[in-house]
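Here the complex is missing one protein chain, while the rest keep their positions.
Per-chain residue numbering starts at 1, and chain names A, B and C are given in the order in which the chains are listed.
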């Protein structure tokens, strides 16, 4: 049924096959370092992907690592990173440790000649992220960011629609990512949740529509010592605007992004599996043809047309992440969400920090791309 | 059935009876000036309310005025304001003309000794609004703002919950008011839509939780000459934050406000008539009892409890507006949404203008209350 | 904006203009008899429609009639049907009295030479309904049923889609019409609610897809003396099936109809103004081409394609009812929902009564069309 479903949607299934790298070849040996909250998801997806061969799960707590693979597993367990790094069958390492340790662990992997997949955010600072990008580049190794959402069928379709011009000029992007979430010990709500929205923004927007600045507004109404409710505003090249609402204190879970374009508009509701994507043949436009016309109101036209919800395949995003890692390693190429993409997200987060400290004043994003 | 429905909800029906002023007395003679977009709604509601006697509908276009009352009406039609003002049976006038004319029309009404209901926003500037407030005060006349949403059963219930302490300390208020709306000729999206959110905020928040500043971010991606997409952020006394998203360019209509409190949280979805209000017995709290405890993570506790959707009566908000006007006139008292309330909304809108001009920097709200 | 909206939808606006009969001609003089629950809606819509001239509202209770027109109306009020019938300016009468009185009132109207619009159900029995159909036919007068839903933009679009073949062969129609409704004194839930579903079914189904029989299942769990929860099942010519769930005891309101076709399927959710109609390019088909093929499972194919929600105009259904009445009177033609349509609904309701009495056994619908 799902094979059939793929027919109706805009991402050709052949491209998905390539993205998933399901063609039979020698699988890539991998290890997962860090078996806390997110690690087990990568463990499960490496184990299920035909292009990968999961060799080790490594965690300072062996019990954690054992729990991640379950009681019936043949996968190697260790609490010693050196065991992983000295195993020649391991070609790539997924670093799923706390953000503060990403640099140390990833640099050790690079020094051992391993390709690296890093959990978001890439690093705790732009400087640290740059270190990783440079290290990978110098050694000719793959550095990939686990920007998971970029591998969902919905975001793939959005990218194709936006970059393919189906929406016309982008007018605004409004993203809401809120729920009753675990208040994190080491990061605020911006660093915890906004990387999702920022990496998606980076992934789907055309090159001539980049963020130019960021203003951040936050609040810590529970006295947690860091922002628990946050808003990011990013003016875009071309006159548009992007905005994200991230919130750990919401009683209801919302994961919705609206993108307004001059030709069409779309709504992505990630919590509605029956209609994740709604594409409206709707528009508001100011006509510029008659510059002499003084009747300003006559120059704005509305168009309300049909809405289409494209059929999307139901692939787990992390299968796409694993496939892209496998493909990048095999083909010695940059992955779709490479270190540079992770670095761009860090640049916005750091600028947001400065904006927060300056009472919400806009901070320019120089050298963003 | 609706009488029954009222039982289950937090606003006692006796109070509603008073709010609606349905007790039999001599009705208050009223006139509606302005029969454009909103005027006909007031015409219909004055005509339906037992406490009001609709004498005149006045518009520069007699055809507009005639259309507002229909072909079978005995209500007086005129294009001359003086006709209305010189009719001694008219005690109160609803001013529903374009905002730029509010001051001139309302001042003429005051000079003729009439009470005045003004469409939102009260005036095009704080200075103009202050003129109206002062004029009403000097003459001992009622000045009421048509902050319609404050008279919906949902907002009444929210006010009771918030001000009654049911939600605990207010952590944040997040409001979204977007749809494909008519781009206005004379006002931007802030002045068009945000008065709704700001008047509701003013109505429901406790006195010790007032906005302290405002930062405004806007965009005009269609080149309309004024902001069509806008975001307002207002830090609140006590550490909370309020935020509003107003947007004329959205393909989907959303009217949702979330209020997070330390004891409970609520979601108001004005487009869901079957469940407008959802009250979550849910909270995130930092405990302050153990100041010597260094395990920071242990001090934050989550509570996820039941959700309750209180039964609300189904009264049309404008019936409440008319009832409150009638009551204020009869009882020679300030209405719930008086000129001062309208003025507070103008103060925020003006400060938002300054913030917009200053690239989104926060502007203090001195002398807000 | 609504004019623009009409562009995107399948009912050409020219046809709507004709349906609404908004071209300027001498308006048709009308009267409304019965000002109880539904009458005031017709009063309001006759008063608003340019093709009608509302002369009288008649009710045994003058107070009821006065309430229906309001305090400022010039429309005539009477409690005497003869006053209405003897007024030569009245060309058509809307009969909105209790169903048991439809025959007497409508026959009096016909005898006075008036065209008649009758509230659903047309009459309390097939025999009575036939009397009305025959009387109108003999006198050359219009007999129209107020099958309101048939004049909604959604049902018009469904009819065009179904009868135009867009859905292919109709496989099933499943309708749910439930809420906490007033338990009626004189009719059970079938006669109260099912006329909506049955008139829609009659309106949208192609001629070769008529109901062949009906089975009815009901329950009276509160001891009201008549069914309060009911289910109708109607096998259709061609192998399909129609089913309706009507219920006065549901805590939640649902108004949803699903129509499955061999080429496409649709869902109509009348309570979702933003997406009333969803058209799925989806199908399940058994292939018959390879009769020799023994692999039965290979012969069934699935197709999951995009979903489209056509933009629909937002016209009030009763404006369409009034327009159709006006058009039929002016053009001396049968209205879209004529007496025969009302009679077909009665035939099913009577057969359902027999099925109920026979423990749910199917009752054939002979002579349905």
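Convention: a residue touches a chain if its C-beta (ideal position, glycine included) is under 8 Å from a C-beta of that chain, and two chains touch if they have at least 3 such contacts.
Being a predicted model, the structure only gives us computed values, none of them experimental.
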Which of C:85, C:136 or C:265 contacts the chain that the document leaves out: C:265
Candidates C:160, C:285 or C:316 - the one touching the absent chain: C:285
Sole contact to the chain not displayed, among C:113, C:164, C:225 or C:273: C:225
Option from C:304, C:322 or C:349 whose C-beta touches the chain left out: C:304
Residues from chain B at the interface with the omitted partner, ascending: 1, 4-5, 7-9, 275, 278, 281, 301-311
Touch residues of chain A, complete complex, unshown partner: 1, 47-48, 54, 69-75, 180, 182, 252-253, 271, 274
Residue ranges of chain C at the interface with the undisplayed chain: 169-172, 174, 176, 178, 180, 183, 185, 215, 217-225, 228-229, 231, 233, 235, 238-241, 243, 245, 247-252, 258, 260, 262, 265-267, 278, 280, 282, 284-286, 288, 296-297, 300, 302, 304, 307, 359-362
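By definition in this document, only the chains that are shown with their structure count from here on.
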Chain A and chain C: spacing of chain centres that average the CA atoms, whole Å: 51
Overlap residues in chain C, where contacts from two or more other chains coincide: 1
